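The complex appears here without one of its protein chains, the remainder shown in place.
Chain lettering (A and B) follows the sequence in which the chains are written, and residue indices restart at 1 in each chain.
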């Protein structure tokens, strides 16, 4: 099988084989970061541009390291102090970056669809690093990779995604990918944060974490993103933690081998207690390591497809 | 011929041969950015420092990429969070950077003459990336390169530069370079934005774009830089666009092969309509690509001159 997609805009666009191909490639590349010399020459002389219009630590650093470990050149677009503050359109900014011979553009933006727009207008490969409430495909990939690594398969695996489903691009990318690979997904949260229409994606809805936690193999606790909601959709953080936070009691109710995930950064005491975050069930730091491997895999495959074209 | 200048402070300082030498070198280096592996080892182990005291996207990225594609190490001086906010003098900051073994300093500053001051005090090569209303030599070079590439020569080529001539370092660098290479320059704009004294540089003055556009081969539309003028020197953007913006009507009046240029970022609807910016006459994105090549050429030549010294 050969990789043929030019961009990575969302997991919705990928089929089962493509998803597996990324996961397999990531598995191979993960080893690079454990070497003494963490570098392969795969993307030497290629240029990756990072266009982050939203603040980010881990995602930005992860993409930067992924590019470096493949020996790519890296250029960062700094939103503040940029031409956008001078009234330039997004397309003009991006066209300019392309005109400098950039091979891949990694874009994060608060507006859903920005990566699609860039893909339509630019010749270089576009990687979506999160677009509004739409998709965050590399986060979805790293979550799925981590589950596969831990449980050996996705087929029949029961995954609960807990939290603000309504506003979560992480949830959406996870759902698209997990379902295609045969997992069963239940979304859990207060009714205000779960749109009824989400059932059409093929997931079950639960408003009761205490019930759901007993039946699943994996719980993925979404971050409560105060900075992204206009107003709070639940009475208080304390109530949220009581009803939907992972804590010692819920861990006891669950399978002994429950896999506990979080995309980070954690609000300790809100989405989960410190005890759970640091427990042997938690794979949160493995997710971070795997994110790097998945992003390397995405760069590697997209670059390969360009060479062949 | 051998390159002998240590710095690139302005096009005023270069003679015809030196200008042609940069353009020829850029022509050779332009090909590097079209390769699969966009990198040559010319500046390996050299360090380029970027000192940008004014916001910039394209110029900063272009210099960064130019350094990377020549395999130089790159260090960026971040104005905010810097020693200058601690009361250090510019010379002390720059001397410190030099003491770390930096080979070339690329400087942008709102005060005209800052690159000259650094050249006087530091041993490393200084590249002016824009100093107040004085010069922006690499922008001049890329504009001239693009005209030469498009029309085959500068000799006898008629160029209109439109806009805020009074405050434009881009206009000044263009004028110095174009005249030395045999082009004829007309500056066009409202009387408030064209100092009478500019005629002494050897250019013609026009207040009527509709007349001038009929007679020129190239129109270079300067950006209206709201952020640089204390107060507006024309009644409104709408009036500016009506009198001095490039639009469909003016394009029709002009030669079929009129070359339309803009240093970017474009205010679409002000300096030119979207239709003109995206027309086949527009070479705006080629300017961006050529900017990278010209900056590579400048680094390449300045570095070579240092080796020989």
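Just so it is clear, a contact is a pair of C-beta atoms (placed from the backbone, for glycine too) under 8 Å apart; a residue touches a chain by one contact, two chains touch by 3 or more.
Here the structure is a predicted model, which is why all the values come from computation and not from measurement.
Listed residues A:20, A:56 or A:279: the one in touch with the omitted chain is A:56.
Interface note: of B:3, B:77, B:145 or B:176, the residue touching the hidden chain in the full complex is B:77. Contact with the undisplayed chain is limited, among A:42, A:65 or A:151, to A:65.
Interface note for the absent chain: among A:42, A:91, A:111 or A:288, the touching residue is A:288. Residues of chain B in contact with the chain left out of this view: 44-47, 49, 73, 75, 77-78, 80-89, 92-93, 95-101, 307. In the full complex, the hidden chain is touched by chain A at residues 33-39, 55-58, 61-62, 64-65, 68-69, 227, 264-268, 285-286, 288-289, 291-292.
To be clear about the criterion, only the chains that are shown with their structure count from here on.
Centre-to-centre spacing of chain A and chain B amounts to 40 Å, using the average Cα coordinate of each chain.
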